[in-house]
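The structure is given below, and queries will be raised subsequently.
A protein chain is absent from this complex, but the other protein chains hold their places.
Chain naming follows the written order as A and B, and within any one chain the residues start at number 1.
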Amino acid sequence: MLRECMENVRKTTPLIHCITNYVTAGDVANMLLACGAKPIMADEPKEAAEITSCAAGLNINLGTPGERTIAAMHAAGRRANERGHVLLFDPVGVGASKFRREAADGLLAELHFDVIRGNISEIKALCGLKQKASGVDALAADAVTEENLSEALAFVRTAAEQLHSIVAVTGGIDLISDGSRCYVIRGGRAEMSRVTGTGCQLSGLMTAFVASNPQNALTAAVAAACVMKTAGEIAWANLKEEEGNAAYRNRIIDAVYRMDGGTLERMAKYEVR
Amino acid sequence: MLRECMENVRKTTPLIHCITNYVTAGDVANMLLACGAKPIMADEPKEAAEITSCAAGLNINLGTPGERTIAAMHAAGRRANERGHVLLFDPVGVGASKFRREAADGLLAELHFDVIRGNISEIKALCGLKQKASGVDALAADAVTEENLSEALAFVRTAAEQLHSIVAVTGGIDLISDGSRCYVIRGGRAEMSRVTGTGCQLSGLMTAFVASNPQNALTAAVAAACVMKTAGEIAWANLKEEEGNAAYRNRIIDAVYRMDGGTLERMAKYEVR
Partner (left out) sequence: MLRECMENVRKTTPLIHCITNYVTAGDVANMLLACGAKPIMADEPKEAAEITSCAAGLNINLGTPGERTIAAMHAAGRRANERGHVLLFDPVGVGASKFRREAADGLLAELHFDVIRGNISEIKALCGLKQKASGVDALAADAVTEENLSEALAFVRTAAEQLHSIVAVTGGIDLISDGSRCYVIRGGRAEMSRVTGTGCQLSGLMTAFVASNPQNALTAAVAAACVMKTAGEIAWANLKEEEGNAAYRNRIIDAVYRMDGGTLERMAKYEVR
């Protein structure tokens, strides 16, 4: 299942249009190339719809939002919806400002997203739950753990229903649901949070996987999350004694580049709940 | 010849002003530093002309264009032309939107470019040939191969005449012409296209090489292309088993940093046609 999703990306080399932040744009592009997809970044409102017309998927990321890029997100998002292209939303730091919340509300009101991926605090903020904002990381109090797993599962299912979208809450444990089935994905490394943009990279990856597996969107989203967690483990094992988060950043992308379907199937740790 | 071009960059450490996309700006800056040049990135229309006044060359890249940066390109380009500075144009994805085509038309109408560097599909789009746009990569149908080499050579010569500029079409085989002579450069690795921004990096490199070899612009452009292909080969040879496109990105820049003129002369594979 996971293997097939991955092979479909490599076979179809989907072009993924990203309207994303300038902090991690290069890493997202290299991650897309690593998995076999092709990136195009473009955030000018005057060309956003035309650019996305030729793409297979559109990845919208709220990392460094501005009025101009939000206008581009609307223009491209409408076109992606019209054409039936895959549309993913990554509401980075949505709890951190009124501006981001309003931008997210506007996008959710106008567009249909196939997948919404964020950390647990971002998804809670998106669902209108009271969240004390604190940067772009999940709050410790929110973190999905083995102890609060049942509660978190219920939340993610409800969020998927409420947002009419597959919801992927990623972090120490990933939960991905379409409102009925919910996948629990374990593995990865806590140190991945010491690399900027692993979330953004995963959003890029997930857009490509869903775009190349249109009949199996939920499975494809799960496969992308498993690729990322597996890459985090392989990259950590490859890390030399003197290396830190900068080498780790490269090694995670490299692990995706080198990963074959057999390794993915063998190392992925997921269950359906 | 190549060696001298390279040594002139290291002797004169030219300051290169780049108005470029935010996806690969950091890599372009590090590539310029690797070859011995110095980068300055600045895209505010209000300072673009003044910034470029102190530079030896100006590198304009259409990767993530916006109205503001295009205004900066015009302002800086005019000043570069007035001062006789080297001016290079990299029409990234110009076939992908009306906005990019109009931006390119506007720049070509007002400015004289010493060098225009792009993939074959971009240069064809620039010459007004009908092109089905598809992201920022060359179309497979356009690719320069040993089979269609004569035809491609004729095209590049004509393009150079039509655009009043040295034209560098880069890809699997690079073709660089000033309208009379045409250089064919082989080598490199296909895997370079799995690293985002190798084209942008080459444009930076080429601006520096031409800026430091003003009397030999065509040769300098060829030398820059040879440096890039040679770096791609050296970097690939240095790649470890577990490494992929992220490590390759670093190793290409590192290979330029370490390259000496003798290695370049020995490994470069070019001919004049």
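One rule holds for everything that comes next: contacts are C-beta pairs under 8 Å (C-beta built on N, C-alpha and C of every residue); 3 or more make two chains touch, one makes a residue touch a chain.
Keep in mind that what you see is a predicted model, and the values were worked out from it rather than measured.
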item: Which residue of A:G93, A:G172, A:G199 or A:G232 touches the chain not shown here; value: A:G93
item: Given B:E50, B:E82, B:E146 or B:D260, the one touching the chain that is not displayed; value: B:E50
item: Missing-partner contacts on chain A, residue numbers; value: 21-24, 26-27, 63-67, 93, 96-100, 133-137, 194-197, 242-247, 249-250
item: Those residues of chain B which, in the complete complex, touch the missing chain; value: 15, 22, 25-26, 29-30, 33-34, 38-44, 46-47, 50-51, 54-55, 68, 234, 238, 249-258
